[in-house]
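Notes follow once the structure below has been shown.
A single protein chain has been omitted from the complex, and every remaining protein chain is retained in its original position.
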Amino acid sequence: MLIKDGKRVDGRKPDELRPIKIEAGVLYRADGSCYLEWGGNKIMAAVYGPREALPRHIQDPTKALVNARYNMASFSVEERKRPGPDRRSIEISKVTSEALESVIFTELFPRTVIDISIEVLDAEAGTRCAGITAAGVALADAGIPMRDIPVACAAGKVDGTIVLDLTSEEDQEGEADLPIAIAPRTEEILLLQMDGHMSYKEFEEALELAIKGCKEIAKLQRKALLNKYKTFEVG
Amino acid sequence: MMRKIVLPGSVVGNAKGKIAGKGVFKEGDKLYSSRLGILEEKGKVVNVIPLSGVYDPNVGDTVIGVIQEVFKNAWIVDINAPYPALLNMEDAPWKMEYGETAKYLKVGDVIVALIKLVDEARNVEITMKGKPCRKIEDGIIIEVQPSKIPRIIGKNASMLNILKKYTQCWIFIGQNGRIWIKGEDEKVNLLIKAIRRIEKEAHTFGLTERIIKMLGG
Partner (left out) sequence: MEIPEVKRLSAVKRDHLARLAKERKRPDGRKPDEYRPIKIERNVIKKAEGSARVKIGNTLVLAGIKLEIGEPYPDSPEEGAMTTYVELPPLASPEFEPGPPTPDAIELARVVDRGIRESDYIKLDKLCIEPGEKVWIVFIDIHVLDYDGNLFDACSLAASAALQNAIIPNERYDLGENQPLPVGSPPVSCTFVKYEDFIVIDPCLEEEEIAQARFTVALDKNGDIRAMQKGLKGSFTIDEIKNNIKRAQIQAKKIRKLLEE
C-alpha cells in the first residue's frame, strides 16, 4: 500500500514535490555551476564553454555542439556502482544533451562545444530530472544564451493514483514513471520518457501534473540565480 | 538598490514599440532576454548586459593574448575566447623573413593586439599594428570575467582612473578579460583585491564609493 488516506509513504500529497534546495555559482573553476538537493538527491552540475571544439573534425561550422555527461558517483547508491559510464548513464547523457540543446542559441557560437557535467553525489530517484534542472541553472550561470531555462520533473502512477515526483520505492513498486523536461515559458517538451502502463487519460493527467511540477521548480531555479547577485544589496 | 536583473526567458518588452538589442530576442509579439544580465533601455533598443559569459571577439577590440603556436609565417594566439586568433607575420610590428617568426614571439609570450577581422565562421585575425600594441615583458596579467570589463573601466574611465589614482599602478585593460598590471607588490595585491570586488559587485549601485573607501580614499 503506497497510498493511504490520500497520503504517500513519505507523508506527501499526490501533487506535492519533495523539498528542493538550489544554489548557483558554487564552483571556482567552472564557467557556470549549480548544486541542487532534491529529496535525498544531491547533484552538482557544471558548464564549461563555449570553448573550441577539438579535435577539429568534430566541429560544426554553423553552431556549437552541446555535450552533456551524466555520471553517478560510486558512493551515491546503496550498492556501490563501479566507476565509469554504464549503458543507463550513456542514454541519460544523450537525452539530456538533446533536451538542453533545444533551448540554447547554438548558432551564436559556431565551431565550439558547450560541455555540461552532471555528477550525482547522492541518489534517490529522479536523478535525471534533478540533473537537467541543475544543468539549466549552471548554463544560465555560465552566460550561455538560451530561449528559456530548461527544467525537469517526473510524474507517475502509484496504486492507481497519478502522483508527482516519485520516490525510489514508488518508482520500483509503482505502475508507471514519466520523467519530462520542458521550457517552462512555452511548455515545449524537451525530454519525455515513460515506462510502465498507463491509459491515455492517465497519461494526460500525469503530463499535466508533471508540467505543473516543472513550473514550480522553475521558480526555484530563477530564485537561486537571482540570489547569487543579491548579496550585495546596498542602501 | 539594485539594477533590474533578468534571466533567459524573462520578458523585457513589447516587440511593437521596441527593438531587440544585445542579449535580447523576439518571439511572437514580445521581446525576451537570452541571458542572465542587467536590463538596459537605450531609447527604443532593449539590451541585456550579461553578468557572465565568454569573450566574444569584436573587430577593433584591444586584447591581451598569449602565443600558443608558432608557424613559419604566423602565430596562433590564445585571446581568452572560444576561438584562437591568427597573427600573420605581416601584421607584426617587426620586419622579418619567412621562418624568422620564432625569433620575435615564442610560445608563452604575451602581447597586446587589436582584433582585425572576424568572419561568419568566427575565424579571428589580430594585428599588432596600432598604437597600444606591443609585447608585454613585465608586470602581471590577471583574468577577470570579460562581462565585467566595462564596469572596471567605468563611465568615461571613471573607475579605472580611481584604481590608478589610489594604487599608483600601471593598469592596461584588454577587452577580452585580461588586465596587465605593474606596480609595487603590496599596491598590486590591493589593486587585485579591488578588481575582484568590482567583479563581484558590478551590478550594484554605490560601488564606486565602496572601492574608493577600500583603497584608502
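As written, the chain order gives the labels A and B, with residue 1 at the start of each chain.
Everything that follows uses one rule, which is that a contact is a pair of C-beta atoms (placed from the backbone, for glycine too) under 8 Å apart; a residue touches a chain by one contact, two chains touch by 3 or more.
Note that the structure is a prediction, hence the values are computed from the model and not measured.
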{"item": "Residue, one of B:11, B:59 or B:107, that touches the chain absent here", "value": "B:107"}
{"item": "Residue numbers in chain A that touch the chain omitted from display", "value": "27-30, 33, 40, 42, 44-46, 48, 51, 69, 71, 73-80, 83-85, 115, 117-119, 121-124"}
{"item": "Absent chain, residues of chain B that touch it", "value": "66, 68-69, 78, 107-110, 136-141, 180, 185, 189"}
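Criterion: only the chains that are shown with their structure count from here on.
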{"item": "Chain centre separation in whole Å, for chain B relative to chain A (CA means)", "value": "33"}
{"item": "Residue ranges of chain A touching chain B (in the complex, touch as defined)", "value": "31-32, 49-52, 61, 103, 105, 109-112, 140-149, 183-185, 222, 225-226, 229-230, 232-235"}
{"item": "Complex contact set, residues of chain B against chain A", "value": "1-2, 5, 7-9, 23, 25, 27, 32, 34-37, 50-54, 82-84, 120-122, 147, 200-201, 203-206, 210"}
